[in-house]
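Input: a single structure, listed below in structure tokens.
For this view, one protein chain was removed and the others were kept in their places.
As written, the chain order gives the labels A and B, with residue 1 at the start of each chain.
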């Protein structure tokens, strides 16, 4: 949606004030409420649906396949589909690329290993049904919830199969919970001297710049990168912004993890 | 029945393989002159004649000529766009590997997104309503120090290349934007290093981020002064 000049001026002025006055009254470090649904796709090993308060919605499905990891060392495939964007558009491809990178970097491949020869390969399919602000953070919450509700078949054959060639055998109905530490991605908007977490669409429209920060294993990880939230209001920022952002994420992320885990 | 090979073109019977003459002394001298002129970068603007502005960069590792990065940047525009009214110019950046394809498509798009965001902040887009500026990056050759292809190594070259090409095209920019890379991090600065317009950290520790940024800033100063020096020399 295109905002009028005065709307933008009003928003920019409010958001760059000290303390920032966000259009929905949130504090700088406050997220919008989300609703989570997990484990509802019967044909997936794990699934989740997340609904944000602005109506953004995202579905994630996790499926697993047994592969010979000596042949196929790619243990993760992320596929992103965003309604309203072409699959080969810059936007969709770069989101897919960021997610693939984050997950391959931060997920421990050991958690997927079955035997010395075979391991699970995860196929994570992301479908964004509607999104108004930058969907990256929402997608990462959904992936987090999906992977943490993923159950994989339990191995009953021996895990040492280097000498004796045998295919892994699984229990008929016993499932084991996938135990991996899933990274989270946070987006912040930089407006004036302020750093605002989880920017809504109108906030993104007037933001001077955006940052994506990864949180994994209880600390800030990589990648950290600037991200364009709009085309026509982009400006540089000082290194103090980066410091504020990192401090804010360090403070908020444990609580977000707790909120996502504690349900 | 003659069994002739129809699947390939055989050429005349008296054909001989091509042979290059040995390099003469003069061309070697030019090469060393170039090297002496600037240890790490070779810059040439305006090579692509059908574009509005272009730049050609050869970046070499500071210790030798083993790992050159060759990048050709061409700028087209500002040219009129069709469709709905825009009060500001729209910017597109496309990146192509000419000789070998080493980056996955998604990563290339991510790179373009990142570069577009930087130059959205730097180009005076409001000065060109109803127009579009298209930038094409052609990576002719690149090999990282360990033989692998890293974004970290080419991103600063891309940013320098685009800046020079924009200057060559005479498109208004607010500042000579440039970048430096250190330890898996690329940081792009403007305003004499006071402002960051792009930050990309893929690997490494976050603890020393501030230190890393300072290291990148040093490279930024170097790169920027090289570009300015080139532009001043070229003017004469």
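The rule is short, and it goes like this: contacts are C-beta pairs under 8 Å (C-beta built on N, C-alpha and C of every residue); 3 or more make two chains touch, one makes a residue touch a chain.
As a convention for this text, contacts and distances are computed from a predicted model.
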Matching the hidden chain's UniProt record against "Geranylgeranyl transferase type-2 subunit beta", "LAFE_0F12200g1_1", "Aspartate--tRNA ligase, cytoplasmic" or "DNA-directed RNA polymerase II subunit" returns "LAFE_0F12200g1_1"
The omitted chain touches A, B
Out of A:53, A:217 or A:240, only one touches the absent chain, namely A:53
Note that chain A touches the chain not displayed via residues 1-7, 9-11, 13-14, 17, 21-27, 29-42, 47, 49, 53, 59, 252, 255-256, 258-260, 262-263
For chain B, residues touching the missing partner are 84-85, 87
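Going forward, only the chains that are shown with their structure count from here on.
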Averaging C-alpha coordinates per chain, one finds the centres of chain A and chain B separated by a number of Å equal to 31
Within their complex, chain B touches chain A through residues 88, 90-91, 104-107, 109-110, 112-114, 116-118, 120-121, 125-126, 184, 189-191, 194-204, 206, 209-210, 213
Per the touch rule above, chain A residues touching chain B in the complex are 90-91, 93-94, 96-98, 100-101, 105, 209, 211, 219-228, 231-232, 234-239, 241-243, 246
